[in-house]
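Missing here: one protein chain of the complex. Every other protein chain is in place.
Naming follows writing order (A, B and C), and every chain is counted from residue 1.
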Amino acid sequence: MIKVGIVGGTGYTGVELMRLLAVHPQVRLQAITSRSNAGTAVADEYPNLRGIVDLNFSEPGMNAYRDCDLVFFATPNATAMNEAETLLSAGIKMIDLAADFRIKDIPLWEKWYGEKHTCPDLVEEAVYGLPEMNRDTIRSARLVANPGCYPTAVILAMLPLLEHGLIEPTSIIADCKSGASGAGRKANVGTAFCEITDSFKAYGVAGHRHLPEIQQVLKSVSPSADLVFTPHLLPIIRGIHATVYADGKGSDGNVQQIFEDFYRDEAFVDVMPAGSHPETRSVKGANFCRIAVHYLEQSNKYVVLSVIDNLVKGAAGQAVQNMNLMFDIDETTGLDSPGMMP
Amino acid sequence: MIKVGIVGGTGYTGVELMRLLAVHPQVRLQAITSRSNAGTAVADEYPNLRGIVDLNFSEPGMNAYRDCDLVFFATPNATAMNEAETLLSAGIKMIDLAADFRIKDIPLWEKWYGEKHTCPDLVEEAVYGLPEMNRDTIRSARLVANPGCYPTAVILAMLPLLEHGLIEPTSIIADCKSGASGAGRKANVGTAFCEITDSFKAYGVAGHRHLPEIQQVLKSVSPSADLVFTPHLLPIIRGIHATVYADGKGSDGNVQQIFEDFYRDEAFVDVMPAGSHPETRSVKGANFCRIAVHYLEQSNKYVVLSVIDNLVKGAAGQAVQNMNLMFDIDETTGLDSPGMMP
Amino acid sequence: MIKVGIVGGTGYTGVELMRLLAVHPQVRLQAITSRSNAGTAVADEYPNLRGIVDLNFSEPGMNAYRDCDLVFFATPNATAMNEAETLLSAGIKMIDLAADFRIKDIPLWEKWYGEKHTCPDLVEEAVYGLPEMNRDTIRSARLVANPGCYPTAVILAMLPLLEHGLIEPTSIIADCKSGASGAGRKANVGTAFCEITDSFKAYGVAGHRHLPEIQQVLKSVSPSADLVFTPHLLPIIRGIHATVYADGKGSDGNVQQIFEDFYRDEAFVDVMPAGSHPETRSVKGANFCRIAVHYLEQSNKYVVLSVIDNLVKGAAGQAVQNMNLMFDIDETTGLDSPGMMP
Partner (left out) sequence: MIKVGIVGGTGYTGVELMRLLAVHPQVRLQAITSRSNAGTAVADEYPNLRGIVDLNFSEPGMNAYRDCDLVFFATPNATAMNEAETLLSAGIKMIDLAADFRIKDIPLWEKWYGEKHTCPDLVEEAVYGLPEMNRDTIRSARLVANPGCYPTAVILAMLPLLEHGLIEPTSIIADCKSGASGAGRKANVGTAFCEITDSFKAYGVAGHRHLPEIQQVLKSVSPSADLVFTPHLLPIIRGIHATVYADGKGSDGNVQQIFEDFYRDEAFVDVMPAGSHPETRSVKGANFCRIAVHYLEQSNKYVVLSVIDNLVKGAAGQAVQNMNLMFDIDETTGLDSPGMMP
């Protein structure tokens, strides 16, 4: 049994981690911390966990994690970096679901996140936790930077095209739509039911923190790669739909076959048949990414449609997948439930 | 032209007043106050009003209302009572959309609202602004207490039964469901999209502030009247559906005809044909109350279904209807738009 | 391994059965039939099952079920009754998720369902599959009538009160609200997105097929029990919320303790703390029923709030629970996932 702790258990990624870990056969949940809710029962905050998670929230700090083999940080950005040194030197592995260890270029990180980074050395050590790219290094990592939700959807859509050199790497446009849980759980007029339901809008057209993250990863595959990234807010709870456009190089290059071959051995990436349109609900609550690739001959453009559940493959599920790799457990353990339709 | 002001223009009832008054042919909107947003353009907060309402929010206070004939208070409870004396003595009429002047029993009000009332004399003077009951006194009122949203739906459902003595007045159960805009516009985890959508719950089973308001009005018709009142939260923006049960006295008493006769001359109460089930969307954005009455012979119970838009007939629309009466304008002026379906 | 078949796999209860059985460790899904979709892949109709259920829909009939130990009927009413004789004589057990075997009074069934019943003898044999009432008889049953969704929510709310004689048994009013998946998956203007979302209504006030089912069960506990039952349509996918009222007999009788004791050993009924209001989302996708009981002293009325997921505890989950009992498997196997929040 792996003994795990969760820091920041009151947010949506925290409760989603609990939902997944509750049915993971090889995990014992030891501690869930929350500065604001310390002392209260987890199940009082999240009644879906009544009878399933019997812990109380505890104060963050080494006292809480001392016995853990692994700690998940489901905290706001710029939190995990302050505790990483301590945990790692105590021999505790870490997966950060926030952005502290994702961007290798420290000044770039500091520009987008508006903070001084407190442990640049660990950024260098951290492994970007996208198993479809970095499975082997994740296996031996002490510290995993769990990818952002938008980056997961966009990168998985673009990897086969970039690796096979099928597209102009500077021509990428990622028009992305996310459910409201991506904004987290906070008191905020802007995320109120009456402000979001029955409506739709873009946001952050001028710039969004996931842009440099996607750029870094795509450039690691194809150095000149670049993209325009437009996030939009969907009136749904869970789900990201990325519609990604890129200029081809003159023919479709048998792209359906290339995608199917590329992801053949991946348990959590499902390449749909030619002509498909994946729905976000097909992955609701599940760790899958469903992808459909279209080639428009007349305009010589690829259109790749990619859907994930932002709280699962885009956050907590991918973190559990990384945990499985880090502890040499079968990668799909605890993650085999299908999406919930309807 | 009536010159009107709105106090507390940043909430949902405030913006709804502006939406309705913008197309009212005999109103000039002079001032909209908001302590928190003073100085900013109304249309920056509510882009639906761009090009339609060109005012800035101003600081509350007599400077803002000096030229007004009427001021609407779309403020939190226990606000209007502090300004009523000043406005009325300056000859400005007032409609309070909050609860300050609804309950005649001052200690009862103070118990439910947790505040000391600052102008009990004006409570006595104030007219309860339900035109279907009090049309004549509203016409000559200086100060109107605009009814609550739940009370409007429940009272209109019960009036014909109580006035005709068809039911046991102590047997009423009002199972009510309200859209989320009823909770107002505030930063609050509990009203976040992800907390409300795709879910449903009751609240306040042990007691809700609209209970004494309904009791007071029903008792004014039938002194022994009493009810159980259970509010629920619907994942919709606008709309209240009241399902009201009461024990009959042995026969249906031709209840369909009684309802139709009772509301025959009312422009805003629509008694549907026997056997109907009104939908909240049939009154979305409109000032109507749609009612269907059922009599269940086997159990000798009446079931009355009553729907309103909580922001219109349950708040801003009813306030405009009251204004029309107070200023001797045709009662339906500015309120004749049908509901929006779909 | 139990070998199971599903008849009528294209509806919402069918796909929900597949979602649950896919992760049940002791079940092998042998056959899924669908007259309309025979020959096509299950995963083409339900892409959430891609990579998880690899079967094609097959033609209904004994050929499909020959090897099965158990067949679930997720079919329209009046379908299972035509095949029951054949299956049972072949030694195949049956769980009918429709209404064919729920009502013991054949003429009553025929009146409400508008069909001649084809196997009254089997109705007599069939066990009403509410484990909290009939656990022992379910264990040895060949044929289980899986309860309706509304009945499950209402009966579990009323059982402790009726068994302890705390209420006037004729005074029950069940004001019930159901998500749209309760209406099944059909081409129908009335269930279109634009007709249901952002709205709310009652339906079937004059009479609903679940009324005689609830009456039969409540009368089996307290012969004079009767109720008024009003269903409403919620703009949510999954979830039933029953708000059940009943007159007390003069004191609350320590009702919180009585409920807790009554359901202490039940894995799937969760009595919440006094003063609670359960949310339907707390059981989304899960087999739980969450109940809160309130006693209103002033009016001497009990108000019981009861929530289930109509597709799980109200249909497919309860069917799996019954299967576990019939095959002597631990009752909670395959059903231990918490609800999905958010």
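Observations on the model:
Rule of thumb we're sticking to: contacts are C-beta pairs under 8 Å (C-beta built on N, C-alpha and C of every residue); 3 or more make two chains touch, one makes a residue touch a chain.
All figures in this text were calculated on a predicted structure; none of them were measured in a lab.
Listed residues A:P76, A:G253 or A:P342: the one in touch with the omitted chain is A:P342. Check B:P131, B:P278 or B:G314 against the missing chain and you find that the one touching it is B:P278. Within chain A, the residues in touch with the undisplayed chain are 173, 175, 177, 194-195, 197-203, 205-206, 226, 228, 230, 232, 234-239, 241, 243, 245, 275, 277-281, 284, 294, 296, 299, 301, 303, 305, 307, 342. Although one chain is not drawn, its touching partners on chain B can still be listed: residues 12, 15, 19, 22-23, 46-53, 181, 185, 197-198, 237-238, 270, 272, 278-279, 281-286, 288, 290, 336-342.
Along chain C, the points of touch with the absent chain fall at residues 12, 180-181, 185-189, 191-198, 235, 237.
By our rule, only the chains that are shown with their structure count from here on.
The pair of chains sharing the greatest count of C-beta contacts is B-C.
When the CA atoms of chain A are superposed on those of chain B, the rotation angle is 180 degrees to the nearest 5. The distance from the centre of chain A to the centre of chain C, each centre being the mean of the chain's C-alpha atoms, comes to 36 Å. If you average the Cα atoms of chain A and of chain B, the two centres end up 45 Å apart. Work out the mean CA point of chain B and of chain C, and you get 39 Å between them. Within chain A, residues 12, 181, 185, 197-198, 237 each touch two or more of the remaining chains.
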